[in-house]
Every structure is written in C-alpha cells, then in structure tokens.
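Complex shown without one protein chain; remaining protein chains in place.
Naming follows writing order (A and B), and every chain is counted from residue 1.
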Amino acid sequence: MATATITAEREHYLNTDYGIRSWLLTTDHKRIALLYLALITVFFFIGGFFALLIRLELLTPAGDLVQADTYNKLFSMHGQVMIFFFLIPSIPAVLGNFLVPMMVGAKDLAFPRINLLSWYLLVLSAGIMLYCIITGGVDTGWTFYTPFSTAFSNTHVIEAGVSIFIAGFSSILTGLNFVVTIHRMRAPGLTWSRLPLFIWSIYATSIIQLLGTPVLAITLLLVVFERAFGLGIFDPARGGDPLLFQHLFWFYSHPAVYIMILPSMGVVSEIIPCFSRKRVFGYSAVALASIAIAVFGFLVWAHHMFVAGISLYSAMIFSMLSYSVAVPSAIKVFNWTATMYKGSIRFSTPMLYAMGFIGLFTIGGLTGLFLAALGIDVHVTDTYFVVAHFHYIMVGGAVMGYLGGLHFWWPKISGRLYPEWLGKFAALTVFLGFNLTFFPQFILGYLGMPRRYWQYPPEFQVLNVLSTAGSTILAVGYVLPMIYFLWSMRYGKIADPNPWGAAGLEWKTQSPPPTSNFDETPEVTWEAYNYDEIPAPEEVPVG
Amino acid sequence: MPEHIISSKLYIGIWATLMCLTVITASVAFIDLGPLNTVVALVIATLKALLVVLFFMHVKYTSEKLTKMVIVAAIFWLLILLFLSLADYSTRGVIHAGMS
Partner (left out) sequence: MADTPLMTEHEEGLQHQFVDMEQQRNAASLGMWLFLATEIMFFGGMFLAYLVYRYWYYPEFAAGSRSIDIVLGTVNTAVLICSSLTVALGVKAAQLGKRKTLVTLLLITILLGLAFLAIKGIEWYDKFEEHHVPGRSFSAQDLIEKYPQIHIDPAPTQIYFSLYFAMTGLHALHMIIGVGIFAFLTYHAWKGRYTPEYHTPIEIGGLYWHFVDIVWIYLFPLLYLIDRKPLK
C-alpha cells in the first residue's frame, strides 16, 4: 500500500497552527468538528455512567442501591444528557461539520463564525447542565411533564430548562449553516441529484432542527417562567392544561428522534455502496425518503400522548399518521438491502456497523408500529417495551451509525488507520452487548414491567439481570474505539487519501485535508456512487 | 436581493395603506359583527403582513424562489402545529363509547 504521503511535512488542518488559541478561536469547520467530538464524547460517558447506575439498581427487585428520588434523577439525567448533549449533536456536529463543505466542494460552511458560536453555545449549555447535575439534577424525566416540573418538583428544573434552551440554539444554528451551505455553495456541476445521500440526510435533518427546535425553546421558556413567576398556564388547578405542555413538547421531541436517526441513515447510505462496490439502488427514492421522513415526522407527535387524555378522534388521526411515517424508512431499508444484493461485499468495520444498523433499526422501527397501534399502546405504553423500542433505534440505530461513520471517515479525519481487527472486535462486542441489554426489555415491557420504576416484582429479575450483564459488555464495546482511535492518532498506520476506494469529493483530497479542503475548486461531471468506475482497493486496509 | 430599486412613492403608499388598515381594524372592533369580528381582525392583520412581506421585505421583487419557499414552509409548519393540536382540543368531550 502506498503510504508514502509525507504527512509529517505536508501542511494540513491539524498541523497548520498549534496552541490552544488556534483551536478555541478556529473557524475551520474541520477543527470545530473535532471540538464537538471531544465535548460529546465526554457527555456520552457521563450519560453512560448514569445508565450503568440504573442497570445496577435494576439488578435486584428491591430498591436497594439508591433511593427512589435518586433513581428518578438518574433516569432523568441519563435521558437529558444522552439526547441533548450526545445524540442530537453527534453526527451533524461531528461528521456533518467535517464533511458537508467537503462533500459539496466548498472551502468551509457558509457561516464559519456562527459555526464556532454553535459550539460555544453547546459548551455554555453543557456547563449549566453540569452545574445542574452536580447540584442534584432534575427528577422530572427528560420530558419535564407539567405540573410536576412547574409546581411540585424540588429539583433544578429552571437550570436544566435554561441549559437545554441554549443547546437548542446551538442546534438551530448548525442546521441553518448546513441548509445555506448546501443550497448556495455546491461546486460547479454538483446538481442535487449528484449529491451524496449523506448530504440529503443532513439537509433533511437541518430542516427539522430549524422548524422544530424553536418550539422546544418556547416551551422550556414557558416552563421556566411558570416555575419562576407562578403563572399557571400548565397547571390544571389554575385552569391550565398539562396536555398543552405535552403537545408543545412533543411537537419538537418527536421530530427530534428523526434528527437523531436521519444522519445515521445518511452514513449507512455512504458505507453500504462503498463496501458493496455498487451504486445505491434507487438513489432518488432514498433521497426523497429523507425529505419525507422530515416532513411526516412533524405530523405524528401525539402518539406519545395516546393515554394522556387527548381525544379519541385525534388519537386515531395521529395513529394513522404514525403508520405513514414508517413507509419512507422502510423504503430506505429495502434500498440498502437491494444495494447489497449481488454486490462485492467486504466486511470491514464500517460495514459491520452499517449492517448492524439495518437489522437493529428495522426491529426498532417495527416495534414502533406496535406502539402506533392504539390498542397495543394502551397495554405497553410507559413500560419497558417503549424503552426497548427507542433504544433499538437510538442505540442500535443512531449510535451504531455514528460509530460506523467515525470508522469510515477516520482515515480522512486523522490521516491514520485504526487497527482493523480491534475495530471488528469492538463492533461485534457492541452488537452482542446491545442485544443482550435491550432485547430482554421488550419481553419485560410486554409482561408489564413499568418504566421509570426503581423496584419491580421478583418474577422480572432474570430478564433484568440479563439486561444489566449486556450493558457491561456494551460499555466495553464503546470504550474500545475511544482507546484505539486515540492510539491511532500517534501510532496508527498512515492512511492514503482514499483507503476504501470510496466515491465522494471528500476522498479526492488529502488525508488529513488541507485547511481549505481542496487545492482547486472541483468540478463535478459524474453521478454519485460511480462505483462502476472506481476500482476497489487491492488490499483491505488494516491499521 | 432586489435587482431594481423601488420608488419612495410606492413605499409611502404602502405605509399609508398600513396606517389606514390599522385604524380600520381598531374601529371595527367596536362594531358588533358576532363571530366575524375575529375573522375581520385576522384578515386585516394578514393583509398588513402581506404588504410588509411583499413590499418592505422585497419578496414581490425577488427572483429567488427559495425565499418564497422558506416563507411558505414556515407558515405551513406553524399551521401544522396549530391545526393538529386543535384536532385534539376541538374533539375533546365528544361523547363516545369507551374513553371519556
């Protein structure tokens, strides 16, 4: 393998300037991506720490590890940290920031300084959240339901609300940057139908971020005002409607799950054709499905409220709409599978994550349809069935897509290869650990174990023990990449510009790229995923 | 962004129209039109908003289709929020078998 690239002497975005100021005041989208990577990795482990405590408590039926109030805080903080400080930023802020300008052939995003501001807003919000955690967290659940959060909880609801309010603006500005960049800064010849599907996914995600997050922002603001000034707009004792809060909250928080999954789907759309050496089957269908998911995702929010007191007629409408949103997701799964069919498959680490994604996302998605059915939902809502459902999508789907993307683009980002055997081992560990953790939870939920309870009847213990055992294996699977990615930055084999033989503008530049991404503005004359023209690399790259 | 420059006279004309509409909407509020009061008030408000968007914000003169799409999308999304929520509120308390 030609590893003669003199990375030590050639200037690129990592070595172009040293010192903390050059990082903290950077406007280079690639450096900002790494700043985000550091921040969200820290919070991933904080959220994971809360998860481990939850699983430890649930090893035994009795509430013997922590008190009930503490348990409420554990699952609340686990949810808030994981959603707002890991999942929502993850792929857009790390991979999106790094790749979007390169994939469209631009030197940077449309508004580099606003990009840096987005990171600082997340840092500020993370600081407030850390303060909130250290001073005892909140016990309202990540969902902040009123009037408990506004009138009865004795925890730091206002701080948590302010923190997430600020994080929301970070998210909005990132989405804004991406939409303007994709519309206005594509290289000559790069028409919409030649764009990588990752860009289509990021674009759809950005639309959700722009149109949904502001509603969360106003909702949290109203909660803060209500708690601070005793307003009463969400308090039934004073004529308010708690369901109004839920409508406003879920109007964002349901599309938010599509913010978390669409970018992962985009990553999978990049990995599958590369490791099948085939064009994506039904490119237009996949691209339009991304947009459809973004639009339809806004029409289904009250399926979180089926038993909360909404009218039966609206429940029927939302149930029907929830079924329809599954269709574009299913289209994607079919098309990825069809892409692999008769392809020349290579089971490199990114491909393992992508294939794991397809299987686990499908299970998670199908169980979502169970929940969308009113009759079944009455039985399994607020049980572990729901917990398993969303973890299959968020962890089995989104996180695996994120890890697959990190592995796929790691050579581009760092100029190094990670050790392939360790990558495969970690991927398999994650897959096994994940299923052992969460599949028992489907059964538990169906059998009736409620969520957010810190003790449970003894007959549920075996499944809970299995779940906790799985979570320790999963933790190992997550720690491994952190270790070997860091190791590879110093000791990893030096990577080619295109070790995977992948299509896409980002692979046409150096690994790591120069600060301005390209030596010359590219001009695109080929369709996306032209794998019939790109030769497969002779050897499998191993780190 | 506008390629051509709009005449000051047109701006002032729009301004005058907006002022008149303001006076009208405030005055009509004192007349009993039943449920139409709300309709009239919102129609006038929408007319005023349209004048501001089309002329003061130059949307009538822009060649950018994307600008118009963004405005339409935002309004459409707001209507989703309002109407789907109202689907719940307007059908609560309807008596039917089973759930109350």
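Operating definition for what follows: a residue touches a chain if its C-beta (ideal position, glycine included) is under 8 Å from a C-beta of that chain, and two chains touch if they have at least 3 such contacts.
Since the model is a prediction, treat every value here as computed from it, not as a measurement.
From the options A:R10, A:H183 or A:H379, the residue with contact to the unseen chain in the full assembly is A:H183. Contact with the omitted chain, checked across A:D241, A:D382, A:E420 or A:E527, is made by A:D241. Where chain B meets the chain that is not shown, the touching residues are 1-2, 5-6, 8, 11-12, 14-15, 18-19, 22-23, 25-26, 29-32, 37-38, 41-42, 44-45, 48-49, 52-53, 55-57, 64, 66-67, 70-71, 73-75, 77-78, 81-82, 85-86, 89-90. One chain is missing from the display, and on chain A it is touched by residues 101, 106-112, 172, 176, 179-180, 183-185, 188, 210-215, 217-219, 221-222, 225-226, 229-233, 238-241, 244, 247-248, 251, 516, 518-521, 523.
The definition used in the following text is that only the chains that are shown with their structure count from here on.
Averaged C-alpha coordinates give centres for chain A and chain B that are 37 Å from one another.
Of all the residues in chain A, the ones that touch chain B in their complex are 183, 211, 215, 243, 247, 251, 298-299, 301-302, 310-314, 317-318.
Residue ranges of chain B in contact with chain A, taken from their complex: 66, 73-74, 77, 80-81, 84-85, 87-89, 91-94, 96, 98-99.
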